[in-house]
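Missing here is one protein chain; the remaining ones are kept as they sit in the complex.
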Amino acid sequence: MDFAYDARTEQLRVELTDFLEQHVYPAEPVHAAQVAAAGDPWARPAVLAELKAEARRRGLWNLFLPDPRHGAGLTNLQYAPLAELTGRSPHLAPEALNCAAPDTGNMELLAEFGSPAQQERWLTPLLAGEIRSAFCMTEPDVASSDATNIATSIRRDGDHYVIDGRKWWSSGAMDPACAILIVMGKTDPSADRHRQQSMILVPRDTPGVTVRRGMRVFGYSDASHGGHAEIDFEGVRVPAENLVGAEGTGFAIAQARLGPGRIHHCMRLIGAAERALELLCRRAAERVAFGRPLAEQGVVREWIAEARVRIEQARLLVLKTAWLMDTVGNKGAHTEIQAIKIATPAMAEWVIDKAIQAYGAAGVSQDTPLAQLWAQARTLRLADGPDEVHRNSLAKRELRRWA
Amino acid sequence: MDFAYDARTEQLRVELTDFLEQHVYPAEPVHAAQVAAAGDPWARPAVLAELKAEARRRGLWNLFLPDPRHGAGLTNLQYAPLAELTGRSPHLAPEALNCAAPDTGNMELLAEFGSPAQQERWLTPLLAGEIRSAFCMTEPDVASSDATNIATSIRRDGDHYVIDGRKWWSSGAMDPACAILIVMGKTDPSADRHRQQSMILVPRDTPGVTVRRGMRVFGYSDASHGGHAEIDFEGVRVPAENLVGAEGTGFAIAQARLGPGRIHHCMRLIGAAERALELLCRRAAERVAFGRPLAEQGVVREWIAEARVRIEQARLLVLKTAWLMDTVGNKGAHTEIQAIKIATPAMAEWVIDKAIQAYGAAGVSQDTPLAQLWAQARTLRLADGPDEVHRNSLAKRELRRWA
Amino acid sequence: MDFAYDARTEQLRVELTDFLEQHVYPAEPVHAAQVAAAGDPWARPAVLAELKAEARRRGLWNLFLPDPRHGAGLTNLQYAPLAELTGRSPHLAPEALNCAAPDTGNMELLAEFGSPAQQERWLTPLLAGEIRSAFCMTEPDVASSDATNIATSIRRDGDHYVIDGRKWWSSGAMDPACAILIVMGKTDPSADRHRQQSMILVPRDTPGVTVRRGMRVFGYSDASHGGHAEIDFEGVRVPAENLVGAEGTGFAIAQARLGPGRIHHCMRLIGAAERALELLCRRAAERVAFGRPLAEQGVVREWIAEARVRIEQARLLVLKTAWLMDTVGNKGAHTEIQAIKIATPAMAEWVIDKAIQAYGAAGVSQDTPLAQLWAQARTLRLADGPDEVHRNSLAKRELRRWA
Partner (left out) sequence: MDFAYDARTEQLRVELTDFLEQHVYPAEPVHAAQVAAAGDPWARPAVLAELKAEARRRGLWNLFLPDPRHGAGLTNLQYAPLAELTGRSPHLAPEALNCAAPDTGNMELLAEFGSPAQQERWLTPLLAGEIRSAFCMTEPDVASSDATNIATSIRRDGDHYVIDGRKWWSSGAMDPACAILIVMGKTDPSADRHRQQSMILVPRDTPGVTVRRGMRVFGYSDASHGGHAEIDFEGVRVPAENLVGAEGTGFAIAQARLGPGRIHHCMRLIGAAERALELLCRRAAERVAFGRPLAEQGVVREWIAEARVRIEQARLLVLKTAWLMDTVGNKGAHTEIQAIKIATPAMAEWVIDKAIQAYGAAGVSQDTPLAQLWAQARTLRLADGPDEVHRNSLAKRELRRWA
């Protein structure tokens, strides 16, 4: 047992920290001003392209991809502390490094399950950061934590498939640069429960695809994830070779995609919580109320101590989970992935809430990143399966140990 | 001791409930659509004018004003359950009844402290719902929970006063219909701590008044409160008769305004929590997950029961506080006003959070009122003095009982 | 709506407070010393008899009994604030006033359902405080929150009934003065679910009754409730006229007994929490740590403020529940009785925990009443139905409102 990061991780942490301090944090107000000026809440501010260029120049690019043919070849355990650092500026840093959801999951999916042709057509420009992508699974009328509920149909018609259905919370699809949608639907409703679904690639400009609106998250557009679209698919026709893998493998592919996606979210939330704690401490040191700095007031100190204690615990569990994924595989780490999915958003929500409180009205406004960080943490208590689903499943496994 | 509402309250509750069901709830999606179509997040949707006309026609108008010359002449205890009902649709109902903050506090202030000329010029159109108003107290650079920190200057210059300073979180000032600003500043920085401040009326179109931007609240514009503006006052010159009351009375007037304002917020939060609980129950009854309706799942039932228990307790404390304000005055009810200011937002936040969780992604989006209700509850944990300030003060009084 | 106590209640509160201050609080260390000296944790210390004589002399006797033929003839609303006061010294005051569980519930039961002969034989000495009694319902092997699970049999045999079974948590039965057991069992296992049970009176010295041991509560004997016994009933034969009411009425009688019992517990817990808050404040004023009194430390102030806010809310809900029981009956107040059963123990537990923390090691020891108060509050989260059962039931009713 050893709690030290390895040398490569330490080196990359230094490099990434330098990039954040030199480029990302200074770009935050620039980004906010460009978004405000654009009018369109899903516009792509110019500063983002500059950050991407600089990150790529520094070799801080595609760190998330374990496959060394496509990415940095890091293990989950090596990537975790880096993803954490990007979570300190979650609306800029992940995309600057080409490590933003949902593209990360989509790239992994294409790298693992895509045909060579699919990889050349879509994975290559995604790896280059030239386009963005969307993942279309959730549907408005069913409980999406149970993937077997999906109603969208993917019907074979000669050399083509025809897609009909409605999706929402299709992350990525509001981004003007989004070129490709990965759509999950049913190719065979009569098959076994987990063999009915398939994944298919649909270029966003295919006729029959209508992006109806962007879903808001506590008033935010969530543009850094490419927003979350409601999309109609009406008689959408794509070539048969757009299917990812074989018919009936959609559920398995979705499962494979979710594990890493969940841990990435958790890693970034650790960073968000660290950023909030730093902001809380800075505020406490500067702000005077009733004659004394907040930093000398017992209640604020309790928040700070408690925040530190909670962050440390959650980080260790995330790191152990990453280690398990590396050593026994995503399936072997299933319980721990659920555990961090339960623990981390709640922790981050708590820490950020305290920082908000210390900033008063500024904390809920656009003048700090806190309110938006909070909205993200809160949303992750229900995205990718609400806490209750994960708790129920984790408890069942625990109960089996003693039955 | 008697826990029944009196006859007039019961009658008004019936009438108000009917108005909500017949007009307000159906107007909610209309309002959302009109806001979305307007582009400007602080625009005044047409449906609001229709609701106001209908409410006035029904005699549901200015219920908040205890002075029978101007308003309904209800006691706080009678008004409380009605304000609660308006809190069920807090972005429409309060303004529809001409009972929305910050106008309510401003009207009370003018009714109590305004000169006859000030009343005729500003109170009359406010009572008629023809204009809106803003309250400009908070400043960006100081801890506003301590009103003595205020830096804006109000300098006498012959027959005029000249105002210089910067305000933010000036609620109401983003509303296109906002015509008048009530500004707090210092007329005599050398006077006693609580005698330095004065209140003065500044028409919004006075030269030197610059509305710089609207503050966001978790991504929302909070247009139903007329937004929250950052405003520069540069050499703003108004006639001397615009001063409210005598020089040096600003602090006392602000204190008089805050007590009722705080209880109104708490009353409406009770209604917001009730609305959230109703939505939670409806969702639980309809939504099926893993083969069973949410309503049959133990965790959801715990939320519902706990929500009911918390709401009942908070409501009783709010009602008792209203009763104390009626029987021993705002000052005598000081402890209880602080108590409800601590208890109610936290309660509402908790209840609404659970409803959000039951709705999943829809809960954080624009498709339910929940996320915005939550943002309001959260903000009230820090607006008008953060919880920590109230707790500290309440504890000091408790400690004095035993010293 | 009116939040003031009536004149009789106020008068009795003054008298009871005087009794507590003059006699009960001073008797607490005496009581502790007598218990320690006795060796037997269920012994009856002599000081108790003195307190009972004094209380009776002052007319502070049997206040709990609404029936004026037997008791003080107070409404629930009048009794509530008095029971609260006794909860400040729960190991002495309730019994001193002949208002201690389980005797209160047993006296109510005999007053309402007992035959004249049963009343003369057992109610009269109980009202006089000459004997104590036990209530034997719970059984070791079944979930007692569901009364239909009861397995003890009550079999008719000529002019007698014969009782066989095992009970535990038979409150009262460890008291040396306990003379009579009220036993619930099944007279007809083939009847309707709620008509199988009957109640029967069993003198404790009846052959076949074996008190096996006293159950401990966090190490305490809970002697003030007469302890909690495990009892074997083996061929216990009593005359047929010992049956309370008719055969098959046991479940209904138990239900009738539980409502008032639950509210009495909650009333006393409010008083326990008030006592803990007073002790917390006194400690905070006296104790210096790291150069400052606890009273000046923000965290301790938060506890105090939060405690005050929680107590006020719970008390109002208890009082409203008492008012409902008086105005619409125990059945009409069912939801509220469940609500206070959920809310009050958790509140008291929280408040007492903070007082313990302020006292440090003394708080968990025999040198303050806090640890034992806490154990009682904790136990009431599961006695008379665990929180979860009440929440589940309350939620079902709430859900029906919207279905």
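So that you can tell them apart, the chains are marked A, B and C in the order they are listed, and the count of residues begins at 1 in each.
In this section, a contact is a pair of C-beta atoms (placed from the backbone, for glycine too) under 8 Å apart; a residue touches a chain by one contact, two chains touch by 3 or more.
All figures in this text were calculated on a predicted structure; none of them were measured in a lab.
A.B. asks: With the full complex in mind, choose from A:77, A:223 or A:351 the residue touching the hidden chain.
C.D. replies: Hidden-chain contact among the options goes to A:77.
A.B. asks: If the hidden chain were put back, which of B:139, B:175, B:302 or B:336 would touch it?
C.D. replies: Touches the omitted chain: B:302.
A.B. asks: Please pick, from A:33, A:191 or A:309, the residue that touches the omitted chain in the full complex.
C.D. replies: Answering carefully, the residue with contact to the hidden chain is A:309.
A.B. asks: State which residues belonging to chain C touch the missing partner chain.
C.D. replies: Answer for chain C: residues 138, 140, 143-146, 168-169, 215-220, 228, 287-290, 297, 299-300, 356-357, 360-367, 371-372, 374-375, 378-379, 381-383, 386-389, 391 touch the chain left out.
A.B. asks: Given the full complex, what residues of chain B touch the hidden partner chain?
C.D. replies: 297-302
A.B. asks: May I ask you to list the residues on chain A that touch the chain which is not drawn?
C.D. replies: On the chain A side, contact with the omitted chain comes from 1-6, 77, 277-278, 281-282, 284-285, 295, 298, 300-306, 308-309, 312-314, 316-317, 319-320, 323-324, 335-336, 339, 342-343, 388, 390-392, 394-396, 398-399, 401-403.
Everything that follows uses one rule, which is that only the chains that are shown with their structure count from here on.
A.B. asks: Centroid of chain A to centroid of chain C, CA atoms only: how many Å?
C.D. replies: Taking the mean C-alpha position of each chain, the two centres sit 53 Å apart.
A.B. asks: Counting only Cα atoms for the centres, state how far chain B is from chain C in Å.
C.D. replies: So the centre of chain B lies 44 Å away from the centre of chain C.
A.B. asks: Taking the mean of the CA coordinates per chain, how far is chain A from chain B in Å?
C.D. replies: Taking the mean C-alpha position of each chain, the two centres sit 36 Å apart.
A.B. asks: In chain A, what residues contact two or more other chains?
C.D. replies: In chain A, 297, 299-300 touch at least two other chains.
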